[in-house]
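One protein chain omitted, others in place.
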């Protein structure tokens, strides 16, 4: 299924080496001002070739809006868009036509569909996330008018970990370095590690943390489509994601209820909580506190080393690695995490409007 | 939204202290033999009062099938079912009518709906999971005929952790102890800890691990509705769940791609992998290896201690704890994790049949 | 698929001779007063045995609400409900176990599912419409607070046709006769015809007209899910429905555009139209004028005559007709048409709220 969301919905299409990638955004509210520079800027944040620690592929990735926007505002009708592919080196992949690369989707696509577009991973390529960044940018335009603020950042690369909580840092500093970590010192260590890993022709994983502030209370459904379940589904749909936790997450399991409960208090005439171990969501519904969660990304499978694997006939084959790849998915995944978060929050904001006459 | 799934779908209803809980199972394949004893047995595994470490509430929780089964087989039409509530002590909750209990859904329901059924948590009660156990049992009946085997177990309670991998244990031993851990020694420590926590009127969290074996390759969708994204969404929809990871999960982020890639090999004329860091899913699609994942559960919020909190007017109030509650959600959550897993796998099995003419 | 609607959704279950029929209503807005007498009254309007021209079967059809209503108001959580079956003469159907009755669903169910519950038509029985009347009654409770008024009536039975437009009659007179036609003279002729047809052991078809007044402008989606497309889908899902038309419908095809266009005018400071050939819907969206449409119902297939047909093996067989059946579906279908209309209108009312931030 290539549609995400209930009211605000992205239907995505496109392969790495096809004509283009894009999608249709349905359910975008009418009358929202469309800042095309902002949208292209969001897309640029995931663009290859943007820094020394990402793939050197040069792709301009310019989004073309095909419908749904008129005289600078949304009309409420679906927004079609496309980013044409360019600068593909499809011939680089000729040797992969009948080969299963380890920990890629080659084998599973072949099992599922009986055949596949082998060029650049086809549909399994992270190039598909272009469509998410575009849809997420539209969602952000709507959320901005509500005051909702979403910030994601790299909080871990391999063993290099940002210490403490997101509250210890200025999240406006995230874009000040190429790894997108709000602490300059940690960022430097992360960048060094990624450079080192790249030298070795290897890759490395990490963790992205995301914080959504000023989310109105009451977003989320009580049983299925809990707000954190939809956020989890959104994050786990991103290439290379292996885990999701919100609030205290896995760490919280070792504490007692008496330590973890968030005690209510009153501040400036507003009901709030003294702590926020819940991560801004209780019973599947936002409570107005900061929503925060973490997403684990594995080291991506494409390494620049010779690899022994199997071809379609099950015969061993030696793959000569080539191509231009990311040593670490994290820096370019930060805007994708934000985009998916924005899509989920706007979707639930709109859905929640239907809960009363 | 109270419907889960695309083809095989559960629509769930019911509050803790209403007339009953139940649901409608749609998309159950026709002609499957219905073993009612098995279904009731699955439901009994989540029943209160089953052991010394769970809530002492006595509820028989007998499922009544209302439709969709005829002469012992499924007809392909929707299966309505209900479990009538009984033995509720609704008066226990009178004092909670206008109170927000910390880390419960009281405040968020009130914000979302404008009012709420305060008795026993209403819709936010884990009693809703009865409907999942019933639907999961039907899904298992179908999956059994395909040879798919699903086993969940308690792998951590507070700091007490089952060492090693699921492959080090005999998963047939899970039901041999009341905490549902396949290692007798670890189980004993977990049980002791839960007993101790209960003595203190407190609660404790933990982790459930789930393994699905003999899943055919090719289940899962390539972009959204990846198999692990749907499993994640399913698990995160369970009460008290705070995190989900599959394969190497969060631990895997510190390794290099060269260490994490699962190398293909041939065994008994079948293509398989030497390692299974991917957790049986590549590119969102099952590859035929074991699927395994972990779910984090927080300590549940209801503690038997006096609690200072706020009432609807924002005034401080002192809650006298009472009621019959679980000190640890884990033992009773094991069958729920299995049930949701079964629902997701059957749904994807059926959906996958549509990918070819 | 046994779920209808996008936001306000009915998931229906139940067979004619199973334990019961019922459903789950999801998306009912919170805080609506629930008038149980009204709901049972709506159900009584479709009840067998209510008059001399419908089936003499005696079924009390008492609805039991299982969840979602607390202290007389909706809570916003799903409303489970069941009507237990009673007074079934299942043995009446023993001879039909391996037989295909003409123009029933016996053959197609057998082809689709491989087997079927043969008793009373199983899932294909119009008894399933009980669940629609209940869900429609809830929808009406919500629509009432918005001032929307829905009235359906029998406008044709066989060749007996109500002359003129719905505006020529007082729609409050519909319930004054047992055929549910707002004109006493025409009603009498219809009743006579039905009695005559029943004498002959035969059945007869007809047309139901439905009018929805005071529907706010802007309900309906512009491309798919046009308001009339969803109304059409709703009506065509009712047993024995063979056609749907709105506004001038099939009759309008012979006119010129210059005759059919509804000219705008201003009345009491409101923009309205001089004529309403469009039936209150333009471009798929309500325009605030009366919505009206017609639904064709075939004569039901069950006739009380000896019938030659085939058994499962394809051998000719002679069916001895028995049982207690309706000679004409129209009088009891009137409340079902209203119920489905209410469900569609409320669903679109809620959906439309999401079109702006």
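Chains: A, B and C, in written order; residue numbering restarts at 1 for each.
We adopt the following convention: a contact is a pair of C-beta atoms (placed from the backbone, for glycine too) under 8 Å apart; a residue touches a chain by one contact, two chains touch by 3 or more.
Everything quoted here is computed from the prediction, not taken from an experiment.
J.: Pick from A:78, A:182, A:206 or A:299: which residue touches the chain that isn't shown?
T.: Once the missing chain is taken into account, the touching residue is A:78.
J.: Quick one: which of C:93, C:153, C:169 or C:244 touches the chain that's been left out?
T.: If we include the chain that is not displayed, C:244 is the one touching it.
J.: Among C:8, C:100, C:138 or C:166, which residue is in touch with the absent chain?
T.: For the chain that is not drawn, the touching residue is C:100.
J.: In the complete assembly, which of C:170, C:258 or C:318 touches the absent chain?
T.: Spelled out, the listed residue whose C-beta touches the missing chain is C:258.
J.: Which residues does chain A use to touch the chain missing from this display?
T.: The list for chain A reads 1-3, 9, 11-15, 18-24, 26-27, 30-31, 64-68, 70, 73, 75-80, 82, 112-117, 122-123.
J.: Kindly note down the residues of chain C that lie in touch with the hidden chain.
T.: The missing chain touches chain C at positions 1-4, 6, 12, 100, 102-105, 107-109, 111-114, 123-124, 128, 156, 158-159, 197, 200, 202-207, 217-218, 220-226, 228-230, 232-234, 236-237, 242-250, 252-266, 269, 271, 273, 277-279, 281-288, 294, 296-303, 305, 307-310, 314, 352, 355-356.
J.: List every residue of chain B that touches the chain not included in the displayed model.
T.: 7, 27, 29-32, 76-77, 142, 145-146, 222, 349-351, 353-357
Basically, only the chains that are shown with their structure count from here on.
J.: Measuring from the mean C-alpha position of chain A to the mean C-alpha position of chain C, what distance in angstrom results?
T.: 46
J.: Averaging over Cα atoms per chain, report the distance between chain B and chain C in Å.
T.: 39
J.: Among the residues of chain C, pick out those that touch two or more other chains and give their numbers.
T.: 27, 30-31, 76-77
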